[in-house]
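As you look at this complex, bear in mind that one protein chain is not there, while each of the others sits in place.
The block that comes next holds subunit A.
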Amino acid sequence: MQALLVFLAIAALSLLASSRTLLDPSRFPGVAQLAASGLLFLVFGALLGPGQIGVLSVADLDGLRPVLALGLGTAGVILGLNLEPRLLRLLPRPVFSAALAHAGVAFLFVAVPLSGALVLTTRLPLPAAVGGAALLGAAASLSSGHFAVLGYRSGRMERSRGLGVALLTMLDDGVGLGVLALALVLGAAASPTEGLGLVSLALLLGMLCGGLLAFLTYALKDPAELVAVALGGVALVAGAAAYLRVSVLLAGVACGATLALVGGRAVGQVARALGRFERPTYLVLVFLAGCHLQARDKEAWLLLPGYVALRFLGKILGGRLAHRLVANALDLPPRLGLALIAQGGLAVCLVVEYLLLVPGELSQHIFDVVALGAVINEVLARRAFRQVLESHRAAPRSAA
């Protein structure tokens, strides 16, 4: 029954989210923005979940774990497929330095101060507080390039600059995933050695599935068969990771990256096949993640302003540093930091994965802060990006 409920809820929300009235930015700018990024579903999930109205109970969410795993697996495989080794090799080194700079500065700006705040507010032992803060930093380090993409597609931003921002935001995913892996090594098992074994198992599983998927899709010509194999491959890697209780996201990324490395001609076809299901899967994933939000989590509300403000500062300063590092290799807008405020769905994926694998009070706080922060950052990002566009318009005039 819960599956039917979720289906009906998502169908109704999809209709609502495609309403022209609701999507009119002049009438409801914030709502339109959240609907476009999909984070509106996070809000709906939070409202309908057990933490608020309770349309879905905790037992329902447990029953829907396979769907959540599929969503995380799909997100991971798509991320991994984007790690095209041939393209990455073509990028100049300063691009990687710049991506690391903006992600790293935001990470440090959030992780270091919040370690202390977590110790004071939650009375956690120091290692646990540092681990939790590191994960908050990892989520904070992530940026989404969707505003830049929309900007150059609508002609409001030069294509080269939009692509530059999108490239930097794509590369920062590595920081987030790396910290998630570290957090799981430390927290997902009784000892760090066992934790390392579980993370390695996830990566090995992903690589095996990626290699197998590449072999299965080789020489497949029929589009329907290709879609079926792509879907089956994602379900297999996500399902195997969920069954063995290791990270679905990391296994998915390893699968996608392996496929991109050895998949040859079929990679593009698999990516296109998965692309057809990306949006609906993402919306379901974000909705289900939202259902896990505990809006009455006082500690999360206390940490939230600090998290958002520190991330904002970190991104502004990290953006400046990145701009300086990559100025000769990549065309970027002058106020790069403001273009990096949008956070996107991966941050939510990271923390929901942590919540599932290391359940507890700390992971719930982290999830709540990041999920609420993602919504606030999305609204902030719209205003911030407008500043980028204005400075972009002003630049040619001053140059003239």
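The rule we apply is simple: contacts are C-beta pairs under 8 Å (C-beta built on N, C-alpha and C of every residue); 3 or more make two chains touch, one makes a residue touch a chain; residues count from 1.
Just so it is clear, contacts and distances are computed from a predicted model.
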{"item": "Among \"Cation:proton antiporter\", \"Sugar ABC transporter permease\", \"Biotin-dependent carboxyltransferase family protein\" or \"Acyl carrier protein\", UniProt-listed name of the chain not shown", "value": "\"Cation:proton antiporter\""}
{"item": "Residue in contact with the excluded chain [from A:V43, A:I78, A:L180 or A:L201]", "value": "A:L201"}
{"item": "Option touching the unshown chain, where A:L70, A:L83 or A:A111 are the choices", "value": "A:L70"}
{"item": "Contacts of subunit A with the absent chain, listed as residue ranges", "value": "1, 3-4, 7-8, 11, 65-66, 69-70, 73, 201, 205, 208-209, 212, 215-216, 219, 222-225, 227-229, 231-240, 242-245, 276, 280"}
